[in-house]
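Structure incoming, see below.
Removed from the display is one protein chain of the complex; every other protein chain stays in position.
The block that comes next holds chain A.
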Amino acid sequence: MGDPHLLSSAHPNAAASASARKHPGPIDERLAASDPSPSSAKRPRVAAEPPASGGCVPNVEADVRALVSMAGGIYPLARAEALRGLTAVLENVDPSSRASVGITECCYKCAVELMRDDDNGVRLAVVRLVGACARNFSARLNFDANGYGDLMDMIFLQLSSMARDMCTQVRMEAFTALGKMQRVSEGVLLQSLSKKVIKTDSMNVSIINGQKLPPKLKIPCAAGIFSHGIEDEFYQVRTTACKSLGALAKFSNQYAEKALDLLMDMMNDDTEAVRLQTLEALFHMATYGCLTVQEKHMHMFLGLLVDATAVIRDAARKILGLVNMPKLQIFKSAVDGLITSLEKYPEEQDIYGILFSIGKNHGSFSANIAKYLAKEIAMASDGELILDKPRVKALLIVSISAPFSDDKHKKLNIPSIIFSHAIPLLEKFSCALGGEINQDSLLSYLCQKGGMPFWENRSISAEFGESESCNVETVEIGAHIENTAKATKCLDEVLVMQSVKSILEIVEGAWTMRMTCNVCEVRTILRTCKEELRLLAENSSGSIGAFLSFLSEYVDAMLFIVEIWQLIQLDNPYTFGLTSLDILLEKLDMSVRRMEYCYVRLNRVLEVQVLELSLIAHLFRLSKIAVCSKVVLGKLLSVINRLEDLCADGSCELSDFSREIKKAFDTNPTGDNLIGSINNLFQLFRLKPTTDFGMLKVISAVLRVCDNDSENPLQYICGLPVGISFKISLWNVSSHHRLWLRMTIGESMQHTFLDFSCFGGNDEVKSSSMVVPLYATPKACSFVLRVCLVMECPSAGISTHQGGDGGPSDSVVQLSDELDVYFVSAVQR
């Protein structure tokens, strides 16, 4: 309080000029709020602040005033409640608004007064309130950095003094609040680790002269607060202290180094929860890159690697996979530790993954290991070096990881003998890479590096031989290594698009080789690509995620087309009954339908692609039945019309394939010549995948049943309806979509229409929980109901009516995974 320039700026002219501006910055905001005339144009805008802030600002002020006066009351419960109220107010106030400054300062002042309250509950509430104030102040720092730094230090010290409270809850809360502090100066942070008071002149000056400190609040009260915290009697306090200790590490490297010493000592703690939390804190530090292991810590780490508890071992390994090891010696001892752990717990195969990432993070060290290993391999006579030995396997993994390391500027010479010996470990290797790269490409990579003639034996076609294929694969690997190097869930969009491009190139390449080359191979390539796209899609979100899932659908369709083509060429088309061809055709149809209907805002290019696929699907149907079915022809025609429509304005061109079909149609509307020339037409089909996806969105749904699994079935009475309560979430579904809940018991099927009126949420996500009756329960002791959400596809005029069960009148696409609901008869004899 007492910010004189705030008051002085409350000048009518300043307010007027501020309101005249379009986008007032934070400073203007302050001026506006301090406008003395309530009738100015500013009023509505202030009132329209988030409703959570309790309406307009003056009301908040009144709240704060009332609460502050109540906080001075004589009853401790009332005081505590008032402080909690203030905390709630602070949480709802927008920290960027001008009003928040006054309110926060006022709350802070009030909290400081009650810091030494006699009642535990009040002190607990004080800590929370101070924490909330600190958050608001630090949010404020983003707008104006004048003079809050000292304040933050001061709050840190105050919280530290609370962390020595006699009440366990207060201590816990204080440590939690300390962990959430932002922008604390390094001196204060360092002091919080050491019980001995660090005497730094500059620090004393900045803190004691900068603020009028009450006599009790000098830096000593922060002294060693974390050393106390980790020695606390209650493991809950120790846990929170550990957590905060790790969380603050990102602010200062010097602090992180010292905090590591404390955390390493915590590994001797007698409570497992604390040890785990410590490991988590270390992991946190490691992900922020502020964890550098020193030699003195190594024996503790190595001890953890052979700990009796599997969770601890696992956590320790994960950390080890991320830390920086400054010395070769440490690196070697870490690798040795992992090998020991591997020998002791051979079932824990993820150690290989850790070895790989350690090696990758320390490229030159692993190159060193590779050098020695290569010597060892060369020296060993036949049979002496057994690849089965965990040690050799581990060292091989480490060596092989060197070329993937980030320090690419150094040329790492990995002897080729390493690569050739690593081939038997292909599976582990690909696991270590996160399973994202298929083994074939890895194998080819290893062979190529190992100098083995591998592709020559395998490749069939001459023009698509070794070199090109290897190139493709290495490009692919390259893209992936970049991804794994990121090692984060949220993949960078640029990187994703790069890999998508390379994948699409592969797909195109594969398509061109469908005629010349073995279909099996094409299939494998496509399948791998699809798998990769799916993986990428899982890690992405938004439009790019939708596009990736679209692409994987697309590649899926390609796969079906290739397979169908093969069948059409090989099989006798005049067979009866349901053949694999029928199934494939149906699958292709489904796939095309999904692409057509499950994506919102398909751009023109993508839509053309889908329509062409749909043309092909219809062509296949025609060739299958070898008779020109009216229905299929009708559909074909409608697709062509739509295509023409799309290309009418010349923004994109009708492909040769479509044009040829159109021509055939025009000459003979019954479509007889279509079947004859199907082979030629198929040859004309070209893939033109695009990477332009615009604002693509995918329609999807998640269906859940409450409290039901095979152990915990729902009860029903035979023959009577039973209600099932579902939780349904829908993404990007708008009101014109027609969704049905399909419930299947064996052969019988019940469709229930979903009424969107009972759904809450916005256009993007809708969710609801509803009880849906199942009318015809079977006369059985128990049964499994299969439920899924389907969406109707409004095919233009041509209806494939599915019968009068009251279900959807058009063909449908499945939106959600199929769900099993378990039932058991209530009357069991």
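One rule holds in what follows: contacts are C-beta pairs under 8 Å (C-beta built on N, C-alpha and C of every residue); 3 or more make two chains touch, one makes a residue touch a chain; residues count from 1.
As a convention for this text, contacts and distances are computed from a predicted model.
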Look at the options "SNARE-like superfamily protein", "Cleavage and polyadenylation specificity factor subunit 3-II", "DNA-directed RNA polymerases I and III subunit RPAC1" or "F-actin-capping protein subunit beta" and return the one that UniProt uses as the protein name of the missing chain. "Cleavage and polyadenylation specificity factor subunit 3-II"
Have a look at A:186, A:231 or A:660 and name the one touching the chain we're not showing. A:231
Which listed residue (A:268, A:580 or A:734) would be found touching the missing chain in the intact complex? A:268
If you put the missing chain back, which residues of chain A would it touch? 1-2, 6-7, 10, 33-34, 36, 38, 57-58, 61-62, 64-65, 68-69, 72, 99, 102-103, 106, 109-110, 116-119, 161, 164-166, 195-196, 215-216, 218, 220-221, 223-224, 227-228, 230-235, 262, 265-266, 268-271
